[in-house]
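These notes are about the structure you will find just below.
With one protein chain withheld, the remaining protein chains of the complex are depicted in position.
On to chain A.
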């Protein structure tokens, strides 16, 4: 099984090279027609570095392909790539540079809640569309200009899913271990809300800081509550340390964690015994769709790996298609607000269905004014706050492999 975002150094270097190449080509294209500038501030390094290169290369590959096909609505695409280091401050600096120096009209592939929360005030002020995979509740509240599009299910839906898993498995004494960032706190808070509504009790919540070499005190406190299940809301590096130290301290409670925390690399590092029976939930892309097949081909070309290696790249693929379809629908777009409005028109559930930019272009040429783009990552149906629903898959780790158990659909 290949890990999500498991990329080689060659792929990283290829990505850097192709960014420069595309910029050069676009420079020549600029003289021939309108250029639509896209910013790609992605997690090339840092905690989510395993995903960022695939996301960025997908955006670049899509821009190349769209340009080769004649562009969208008379526009060709120019991509400006930056590394956010998976940290909010560098992400904001990168976004500011992209907005103020490169004059991009949309920021694509922004990964985490802290990064998106840092960027959204700047993108709102500059009238720039922001497409991200953050989950923090504040992202919807901060989407005051309607320029934000949240492709990853919200913390509310993750809390719902966690409550469904705990209830379905019959656990009665959950404890949450929560990394101190907006998304993780949002996920735990949402779970606590659902759990309290259902049982009237409040589980113990232990919050921990990132980049600590030792979590023994935190885990000791968690184990004092005698939990029968531990919900871990964090990321791969801290999850690896915590899973190891939980085992060392004699934990027998089952652990529930997201797939970006309990990764195949974590399992390899700790060995199957330590991770056996861990429950892993993940955002499930629309892998049976025609769009996913097309994405898979793009990802193979960009990264020399199957699309299943990186769910976030499927999202980036959809982001590029939506921007292109919006420009095809309204070639006169000149502001971020107009772009956001057009994006809503090409992905609403009431439009004519299409699975790709090429299909959508044909429909628009045939007179369609509202489309329903069905993406590789999901239905891409955004509400007024820029949120889209998502489906989740729940797996169990058995002998070092994920074994799919059941799916959960969010119902508010």
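Everything that follows uses one rule, which is that contacts are C-beta pairs under 8 Å (C-beta built on N, C-alpha and C of every residue); 3 or more make two chains touch, one makes a residue touch a chain; residues count from 1.
We take it that contacts and distances are computed from a predicted model.
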So which of "Aromatic ring-hydroxylating dioxygenase subunit alpha", "Ferritin", "Branched-chain amino acid transport system permease protein" or "UGSC-like domain-containing protein" is the UniProt name of the chain that got left out?
"Branched-chain amino acid transport system permease protein"
Touch criterion as defined above, residue of A:183, A:274 or A:364 at the omitted chain
A:274
Among A:241, A:255, A:284 or A:346, which residue is in touch with the absent chain?
A:241
Who touches the missing chain here, A:208, A:260, A:312 or A:357?
A:208
By the document's definition of touch, the residue of A:198, A:217, A:369 or A:399 touching the omitted chain is A:217
Taking the full complex into account, what residues of chain A touch the chain not shown?
6-9, 12, 44-46, 49-50, 180, 206-209, 211, 213-214, 216-218, 220-221, 224, 236-237, 240-241, 244-245, 247-250, 265, 268-271, 274
